[in-house]
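Left out: one protein chain. Kept in place: all the others.
Think of it as A, B and C in the order they're written, each chain with its own count starting at 1.
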Amino acid sequence: MTGELAAPHPVLGAVVVLGVLLIGAAVVTTADAVVADRVAGRGLGLRTSLVRPWRRIALALVRPQPVTERPDWGLWVLAPATYVGMAALAVSVLPLGTDWAVADVRTGIVVLGSAEVLAMVAVFLHGWAPNSPLALVGAYRFVAAGLSFLLLSMFVLIAAALPAESMSLGRIVASQQEGVWNVLRQPLGMPLFLVVALSVSLHGPLDMADGTELATGTVAESSGPARLAWEFGRRAMLTAYALATAVVFLAGPTGPVLPGWVWLAVKAIAVAVVLVWCGHRLGRIGIERYVRLAWTVLLPLSFLHLAIAGVAALA
Amino acid sequence: MTIVTVLLAAAVLLGLGTWGVLSQQSFVMIMMGFELAINGIMLAAAGVWRFTSGGAPRGQVLVIVAMLVMAVEAAIGFALVVAVYRARQQDTTEGIAELSR
Amino acid sequence: MTGLATDLAFWTFAVAAAWFGWRVFRTDSMVRATFCLLASFLNVGAIMVLLLAEYLGVAMFFMMGVEMVVMAIFMVAFMMNPAGLNPMQMVHQPRAAVAVGIGAATGLAVVAAVADLPPAALLDEAGTIRALGNELMGSSMLLMEVVGVTLVATMVGAVVLSSASGRYGRADTGSVPPLLDPDDPDSRPDLASADGQDDAHAGHGGHGGHGGHG
Partner (left out) sequence: MAVMDRLRRVAATAPVPVSVALGHGADAVLAELRADARVDVTASPRHATVLVVAGHVPEAAVAALGRVHDQVPAPRATVVVDGDPARLDLPAATATTRAALVDELVRVHAAVVTGQRHDSPVGPADNPVDWQGIGPHGQGGEGMMGGVPWGRPMAMPPTAGRDGLALDRLALVVGPFLAVLPPMLEVEVGLQGDVLEDVELRTVPPDPHAPTPPPTAVDSGLVALAELLALVGLGALATTAARLARTPDRRVEDVAALRHRLDRPWGLRLGTDDLGRLDLPGVAPDPTDRWRDWLASAASTAVGDTHHAPGPVATDEVASQLVGMEVGHAVLTLVTLRPQLAASAVAPAVSS
């Protein structure tokens, strides 16, 4: 059932995945706060920038969840749980060290794609459940965006699988160790995949469901721990996709001297910081422009990318 | 998990799907019934492939064809519903039952 | 995985698949119905993974996720009770349907129980995906070509069926026929207003009140 990499005991694996997501979310939150305060030029000092997010989290924990009129409570609780679960699913198939992954399944990239699809379901449900108009608009919007970026993501991942001759992410890393990193071998892949990462993790400038102009969209009716859970989910998803980017395009845990997981962490953090910085410098793109761009520019580019990768694999 | 238990689960899903198709009025719900029935068929095909084929990949191809049938059914089904809806303003079978012109 | 764990997982997924399949037709909320069906598919996909048809199982997650999201939007578009806030009666011939459903399930179950299917376990458990790939791109190539052509035909057919007739729209936004005389803005052919869309919203002005975000 599994590929070549060793797997820890399932319980240990679950702990590892949860730990990765928690640490990743903390890193993303910290990076976000530091970048925001730097871009704002507030001169608050690094220490204040580092403390403020934790105080906001404490505040969220003591605030209540308001009751909207006739919400779908079941789905409202299920949505953030599913979203976090999909981030966990994505992390579990990634090789986290040079010789181990939580579950190095042979269908790794398809699992990654499935996590994306079910994350789209979770975002839709999160907008649907509160029975509130602006949240619902956010949900509709994300479906439009989701149907646009899913194909993109599949083509990019299939292209990465071609030189590895396997859908397993462990093999994809191995193929980069033997040859050139995918970021150089398939230069179009990483930018396209970063578009997917920002979109699926609802981070600016491609934050389609939770935009401020919709009064924060699907999260507009949430407060307190419910909102905290959703925000954790977003950051966990960004963590998962930063890790996936590092694995698929930057050879993941490959690197000299230091242990593999350190290299993976360094690469993933670099990707996450770049994504967070983009969010604070680029304006959110309108949904219509996004969809047009995705179908008329990015999707043909990904076709081209796949065709080139296919020819290169045959050569 | 044996061939019998898998087929049993598939039979239950197919029965549920049949019940849905026959009992629902709304076109969309009827389509969901069909999909549930096809779900059972796919499960049965996968079970038969696993336990009786010795690994011949043809069995899996059958499941892929079932998925195709499902996609076609959904697309054409929705298109028909749209067409009927536009013509009759109805989305239930009762609504067009007496209309044959 | 040990045999016991596999059995336990199988029964969990099987019961969940059936339970969600039943809930599809027992809820008043369209979105819940759709995602109950999705949950049923996901459980069957998980069983397929247990059956070592991994690719099919995971592809099931992927494909059915997309299909059910699209279906949910259609459900909201078509059903008069989009949020499922109100009680509904949307079944007919319920007794007969239950009888036929139980009959079908029982019949197939009996066939499954009594049929003598010759067991032949997988020869190469690790190579199922590779074998499937070789099959699809090898001896079943013709079949896959047919699948591809069928899908294209479906796309064309669905668009033709669902788009409103006419070369210039109404499908159903503001596309307009070109001017007969490019220099004369009054020369646009007059499309008969096809239906009462324009006065469709009369009568809603009375729903005053303020939204959730007054």
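We adopt the following convention: a contact is a pair of C-beta atoms (placed from the backbone, for glycine too) under 8 Å apart; a residue touches a chain by one contact, two chains touch by 3 or more.
Treat the numbers as computed from the prediction; the structure is a model and nothing was measured.
J.: Pick from A:13, A:85 or A:205: which residue touches the chain that isn't shown?
T.: Touches the omitted chain: A:205.
J.: Of A:215, A:247, A:265 or A:298, which sits in contact with the chain we cannot see?
T.: A:215
J.: Check the options A:15, A:39 or A:184 and report the residue that touches the missing chain.
T.: A:39
J.: Give me the chain A residues in contact with the hidden chain, please.
T.: 35-42, 44, 48, 52, 54-56, 58-59, 61-66, 69-70, 133-134, 136-137, 140-141, 204-205, 207, 211-216, 219-224, 227, 279-289
Note that only the chains that are shown with their structure count from here on.
J.: Could you please state the distance in Å, as a whole number, between where the Cα atoms of chain A are centred and where those of chain B are centred?
T.: For chain A versus chain B, the centre distance works out to 34 Å.
J.: Please work out the Cα centroid separation of chain B and chain C, and write it as a whole number of Å.
T.: 9
J.: So how far apart, in whole Å, are chain A and chain C when each is placed at the average of its C-alpha atoms?
T.: 26
J.: Listing for chain C: what residues touch at least two other chains?
T.: Expected reply: 52, 55, 59, 70.
J.: Would you pull the chain C residues touching chain A in the complex into a rising list?
T.: Residues 1, 29, 31-32, 35, 38, 49, 52, 54-55, 58-59, 61-62, 65-66, 68-70, 72-73, 83, 85, 129, 211-213 of chain C touch chain A in their complex.
J.: Write out the stretch or stretches of chain C touching chain B in their complex.
T.: Per the stated touch rule, the residues are 6-7, 10-11, 14, 17-18, 21-22, 24-25, 30, 33-34, 37, 40-41, 44, 47-48, 50-53, 55-56, 59-60, 63, 67, 70-71, 74-75, 78-79, 90-94, 96-98, 100-109, 111-113, 117-124, 127-128, 131-132, 134-136, 140, 143, 147, 150-151, 154-155, 157-162, 164.
J.: Name, in rising order, each residue of chain B that touches chain C in their complex.
T.: Residues in contact with chain C: 1, 3-20, 22-29, 31-33, 35-36, 39, 42-43, 46-55, 57-58, 60-61, 63-65, 67-68, 70-72, 74-76, 78-83, 85-86, 91-94.
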